[in-house]
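For this depiction, one protein chain was excluded, whereas all remaining protein chains were kept in their positions.
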Amino acid sequence: MTQTFDADFLVRWLAAVAEAVDREADRLTELDSAIGDADHGANLKRGFAAVTETLAKDPPATPGAVLTAAGRQLISTVGGASGPLYGTLLRRTGKTLGDDGRVTREQLAEALDSGVTAVSQLGGAQVGDKTMLDALVPAVEGLRDSFGAARSAAEEGALATVPLRARKGRASYLGERSVGHQDPGATSSALLFAALDEIARTEASGAEGAS
Amino acid sequence: MTQTFDADFLVRWLAAVAEAVDREADRLTELDSAIGDADHGANLKRGFAAVTETLAKDPPATPGAVLTAAGRQLISTVGGASGPLYGTLLRRTGKTLGDDGRVTREQLAEALDSGVTAVSQLGGAQVGDKTMLDALVPAVEGLRDSFGAARSAAEEGALATVPLRARKGRASYLGERSVGHQDPGATSSALLFAALDEIARTEASGAEGAS
Amino acid sequence: MRMLINVPETVVADALRGMAAAHPELTVDVERRVVVRRDAPVAGKVALVSGGGSGHEPLHGGFVGPGMLAAACPGEVFTSPVPDQMVRAAAAVDSGAGVLFVVKNYTGDVLNFEMAAELAEDEGIQVAKVLVDDDVAVTDSLYTAGRRGTGGTLFVEKIAGAAAEEGAPLERVEAIARRVNERCRSFGVALSACTTPAKGSPTFGLPEGELELGIGIHGEPGRERRPMMTSREIADFAVDAVVEDLRPSGPVIALVNGMGATPLLELYGFNAEVQRVLGERGVPVARTLVGNYVTSLDMAGCSVTLCEVDEDLLRLWDAPVETPALRWGR
Partner (left out) sequence: MRMLINVPETVVADALRGMAAAHPELTVDVERRVVVRRDAPVAGKVALVSGGGSGHEPLHGGFVGPGMLAAACPGEVFTSPVPDQMVRAAAAVDSGAGVLFVVKNYTGDVLNFEMAAELAEDEGIQVAKVLVDDDVAVTDSLYTAGRRGTGGTLFVEKIAGAAAEEGAPLERVEAIARRVNERCRSFGVALSACTTPAKGSPTFGLPEGELELGIGIHGEPGRERRPMMTSREIADFAVDAVVEDLRPSGPVIALVNGMGATPLLELYGFNAEVQRVLGERGVPVARTLVGNYVTSLDMAGCSVTLCEVDEDLLRLWDAPVETPALRWGR
């Protein structure tokens, strides 16, 4: 039987993202300091803390509603480039998921794919431009296979931004000097998929334990 | 026969002071930086350079006139506390010397004594207040004996300001924290008498050579 | 961390409380982060709304008042504000004559203001937008996010603000704002990096004896690092970069802007060199403004902005303005 995931799973995912972002905030800021404006860690910390709070206060019933609410909250809280971009990612993903009470990994991958497309449309960036898309696009591809594959693809994608020259976002102002640094947004995207894999593993082991 | 000194001697003295101040400007500024505002070196450098220029352009005929002109120039060029104080020192000394074409060391000591008194009156400071007076007063006393005695007395006086707590000038703002630092003005006063001794020695050896 | 703050998290809210106390002529909504001129909405007049990350003070909050902005939305330090702020600001200042969003060209600002414009229009507010992108240090090409908005913002806000104050309709205010932006060019130089409260250490390392050419206003490194230059050399470099791009055929207004930590004494000295170069290049200067207007926290350095003006724009520049940071006329 195909495993399915409910609203609570997605709430736990976003809580795990909040934790990871909190833990890694300084590293994200450090990366943003090298080729940006040193706020990416603080931005996402503020944003995902607000997401956790909102979801706790008023827990939506469906996976789609969780992501839509989380996306709206990011847009209202983060600001900067990453606020609208991550906000759009989750909002569009949530909308694509629709009203189903439980969704499969495949459905999630499909929906995330539409979310990533929306990010690319909104920001006008492509894979190779040294942005979060360099992690997001391969991660969603990987998610069609497994949570683990998504996680490694995102991490590889983030690492692969190092030699790139930025063509979008603040890092593009640096021209050649952006080469040799890892993109902060791609790095935070990798945290998203690491957290997803983690939660899925707990879920799986919990499911095993229960069966 | 008592040795006497003409206008040229005093011009050479002030030129030697200008050289010394130029050489020691950074040290004076460093001392002023510790307990003042880090400008004493620049102030005196600017002032004595202007004095040298003025005296070269329009050399006064008598020792008194040389010092009066030099004092006026310091007042018009230096600013700060040291401008009016050193300016008054030289101006009053010059005025006391009067119109004599040649003066003795004793006359110079007498005149400088009146100059130092004027400095004390103008600034309201006494020996022991950690100011230039701590070098000037003993130096003038020493000058009654010899140029060498004046020089050592000034140097000792300057050194003796180290343990003092300042009661006048900017260093007084520091209270106890002024203790342990040598006063910049006392240090520059010591340069004045070192230069005087130097020029007197050259003069003496020149005189011997000529005799 | 040599900062006069409590904790990094409350820096913007604290500043807004302090601003409210100092400026009774402004309505400062600390909670919602909107700074509005006290008498808004002004009947029949177009309202300018701007905003951006904090850390560039007096931009934008210091430019709120008669003759300039109707409202400003301060984001977190170096982080564009969120759409909610802009929508609230627009609602607070719209008299029915419409709102012009003045947006500095950064991905974050552009995206957030775009979302805000959609939401505000949903609420029945007529919204126009102007993008400020005056920084010649960035090549405007497919390979960058486009030119940054820096010192030119002051000109757009001042001159379009004067047009709005005169009662010009939205399309004309927007057209003037666009015209001003097209005639503005800037170039910035850093003598030190800045320190954001969140990071607590300089955003980049700049060894003594070196400077960064072509910096923005967000503590990002510039295009090029060079051995220290004199005021004279920096003026040659910066003014040339601006003039070569702008190629003015008429008089300009010059803004000699400090990045935050460079003393006014040095800025005035630098202005002397800027005026010299402009003289040598045959560029007549109609007005000059020297000071800290579009800053980057505690960065040492400066930028030069030139705005080419015709009679109309110069008249609007000279028109009365009454804000915390710019005040003249009347």
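Every chain is named by a letter (A, B and C) in the order it is written, and numbering of its residues begins at 1.
Here is the rule we use: a contact is a pair of C-beta atoms (placed from the backbone, for glycine too) under 8 Å apart; a residue touches a chain by one contact, two chains touch by 3 or more.
Predicted model, so just to flag it, every value in this text is computed and none were measured.
Visitor: Would you list the chains present here that the left-out chain is in contact with?
Guide: Looking at the entire complex, the absent chain's contacts are B, C.
Visitor: Going by the contact rule already stated, which one of B:D37, B:D100 or B:E141 would touch the omitted chain in the full complex?
Guide: In the full complex, the listed residue that touches the missing chain is B:D37.
Visitor: Among C:A162, C:I234 or C:V283, single out the residue that touches the unshown chain.
Guide: The single option touching the absent chain is C:I234.
Visitor: Pick out the residues on chain B that sit against the missing chain.
Guide: Answer for chain B: residues 29-30, 33-39, 41-43, 46, 75-85, 122-123, 165, 167-170, 172-175, 177 touch the chain left out.
Visitor: Just checking the interface: what residues of chain C touch the absent partner chain?
Guide: 1-7, 10-12, 14-19, 21-22, 54-55, 57-58, 62, 77, 191-192, 208-209, 228, 230-232, 234, 256, 260-275, 285, 288-290, 292, 295, 297-298, 300-302, 327-328, 330
We take it that only the chains that are shown with their structure count from here on.
Visitor: Graph shape for the chains shown, where an edge means the two chains touch. Line, ring, star, complete, or other?
Guide: Other.
Visitor: Per the contact rule at the top, check every chain pair and give me the one with the most C-beta pairs in contact.
Guide: Top-ranked chain pair by contact count is A-C.
Visitor: Determine, using the mean of C-alpha atoms as each chain's centre, which chain is farthest from chain C.
Guide: Centre of mass proxy via C-alpha means gives B as farthest from chain C.
Visitor: Please tell me the distance, in whole Å, between the geometric centres of chain B and chain C computed from their C-alpha atoms.
Guide: From the centre of chain B to the centre of chain C is 54 Å.
Visitor: Starting from the mean Cα coordinates of chain A and chain C, work out the distance between those two points in Å.
Guide: Once rounded, the distance between the two centres reads 32 Å.
Visitor: I need the residues of chain C touching at least two other chains; which ones are they?
Guide: There are none in chain C.
Visitor: Would you mind listing the residues of chain B that make contact with two or more other chains?
Guide: As it turns out, chain B has no residue touching two or more other chains.
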